[in-house]
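Every protein chain but one is kept in place in this view of the complex.
All chains are identified by letter, namely A and B, in their written order; residue positions are counted from 1 within each chain.
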Amino acid sequence: MMFNLKTDRSQYPQPGPDGKLEIDLETGKYLKLWQGPNHPGITGNMSVELTVCGDEVVAGKTHVGYLHRGFEKLMERRSFIQVFPIVCRVCVPEPDFNEYCYAAAVEELAGIKVPELANWMRTLILEMGRFNSYMMFLGGISGALGLGVVGQWMTYVRDLMLDRFEELTGARIYHMFILPGGVRGHLPDGFAGRMEEVLRTAEKYLADVEKVMFRNAVYKRRTKGIGVIDPKLFEPYGVTGPNARAGGVAKDLRKDAPYLVYNELDFEVQTGKDSDIHTRVDVRYRDIHQSIALIRQILQKMPKDGPVMAKIPNVLHWQIPRGETYIKGESSRGEYGYYLVTDGSGYPRRINVRGPSYTHAMALLEHLIPGTNISDVAQLMVSLHTYPPEIER
Amino acid sequence: MKDLIAKLKKHYKLTEPDYRRADLTFVTAQKDELRSLLIALRDIEGFTHLVLLTAVDWLEEGLFQLTYMLNNRAANRTLALRVMIPRANAVGDTIHDLWPTAETYQRELREMFGIDFPGSPRVNDEFILEGWTDMPPYRRDFDSLAYSLQTYRERPGRVTHDPREHMKKALYPDQKPEAAK
Partner (left out) sequence: MKHFDPTFKKDTEKEFPLREEMRPRTVETPDGQTIEIEPLKDYFCEAPPKVHPKAYSKIVEDFYNWARAESLWILGFGTGCGAIEMRPLMTPRFDAYRWGIQWRPTPRQSNLLMISGYLSIKTLKRAIRAYEQMQQPKYVVGLGSCTINGGMYWDSYNTIKRLDDYLPVDMYIAGCMPRPEALLAGFVALKKIIKAGKAEGANLYAENFAQYKANQKAVIKDWDMPDYSW
């Protein structure tokens, strides 16, 4: 005997003449839920104020600002060399992207040419950072769904990569290794061998993740067909990175606008077709394998010797003539860019950090949220891979 | 990108082009032509991606420079438009109907610089700062360190080493220190 379950939508708010849902808060049909600064939907602090009718969210308002330090103002107070230690602290899972974008912007305006070995090492560090960020992403998406074991595995693999970072740069999280002019040091001896061990361990764990997560019936049920972003919204809402690639748009700045040594490396842009949560996670999973292959390629093709630091002027008297530039790159979350304006003094005039979550987590999220179930909000937010500090810096 | 600028110059007043890289150009546009220029760039020239919308405070000249950066992904070209608006009573034209994501950038400029964008959704809501009653913090005349010293108590014992003095002492130990100006 089959039950005829037709959804009765008469109790939900109806769309008005302009397409927006008519919500009258006085009727008592709605509940306001505050998904506060710390919740499974985000690594970082950001809240969403949900208006809920029954089981379904009808409106959402985002609130950011819990992690605001006034970075852009602080950077104006520091001279060009004093900015570089503070720049990595904008983003925690992948700090090297900030260092690279800032260093490249300063080098472009000051007319400094970076030696070739430094470019290869920068690419290696960026790929290692991308790997780390994706590890945290996989831990986050499985944690948001309640599958905690993947988070433990991925944190362990991330720890192994952080050991390699520590060996190379001296610090686990904030490396401060890429500075204007080049990088701070050479690869230690035997680095390639130890990195190969880490990558093999990572591949073993990722094979387990595939069995435990991607073939899991509950996971498939909770992520397929949910959180769909219409590809027509990508341009108006500024969606970049794996979120856009999951919708079939092959946007990857490493191929569209190659920077560093990416035009000498051999790789493919990973795309997906249905733009739902499952595809976004799948695209990133394949991107991790791509990253692992890239790290192996870089270590193989790197020049063996050479200078790593170009000659920079005396940093106490370093003044850069008036100009402005924009450096961008493909970070693990999307298009990351630094807009630098100088005015001829020893201090930057204005530095604006363009983080990918700025466009993903604010206007796009408020557009996507109406119509989702309360239990799907967390996965939706994590699948966009938002990281709040780059929204409010 | 010189061909693009030459083509646009026939219809719009564009000055001070800066061909920074082969794929990046900055050019100054007029505020009243901005909207039609953006629509032309988006629909005809293929610059569909709004990369960023930010402001630079030129305090000495009394101007805010709004930078609208557009990107044409297929052709790998980025064009940034500089629009200068007066600092006193700063108002910009909202473009949230062209790019819905511009609403976030406009909210931030309203809160951090005090540049108003009438008509933009939620532009008067608090965005990043909570309970802020002072002047917009990203302006050049707001001094962050002075504010911090007047608001938050410090832990005693902080010592500052000026790098210039340190290097002077290290390189020229016999020289008498200069009289403080």
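What we mean here is this: a contact is a pair of C-beta atoms (placed from the backbone, for glycine too) under 8 Å apart; a residue touches a chain by one contact, two chains touch by 3 or more.
Bear in mind that the values here come from a model prediction, so they are computed numbers and not experimental data.
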Out of all the chains shown, which come into contact with the hidden one? A, B
Please identify which residue in A:Glu22, A:Asp55, A:Asp159 or A:Glu210 touches the non-displayed chain. A:Asp159
Which residue among B:Ala6, B:Val91 or B:Leu149 touches the omitted chain? B:Leu149
With the missing chain put back, one of A:Leu21, A:Cys53, A:Leu74 or A:Ile112 would touch it. Which one? A:Leu74
Since one chain has been left out of the picture, which residues of subunit B touch it in the full complex? 129-135, 137, 141-155, 158
Under the stated touch rule, tell me which residues of subunit A contact the chain that is not displayed. 36-38, 44-45, 65-70, 73-74, 77-79, 82, 85-86, 89, 92-93, 139, 152, 155-156, 159, 172-174, 347, 389
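Basically, only the chains that are shown with their structure count from here on.
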Can you give the whole-Å distance between the Cα centres of subunit A and subunit B? 23
Subunit B residues touching subunit A in their complex are 18, 20-21, 23-24, 26, 48-52, 54, 56-57, 67, 69, 73, 76, 78, 80, 98-101, 103-105, 126-130, 137-138, 140, 142, 144-145, 163-164, 167
Write out the stretch or stretches of subunit A touching subunit B in their complex. 64-65, 68, 70, 72-74, 76-77, 108, 235-238, 240, 251, 256-257, 316, 323-326, 328, 335, 337, 339, 341, 349-350, 352, 354, 358-359, 362-364, 367, 392
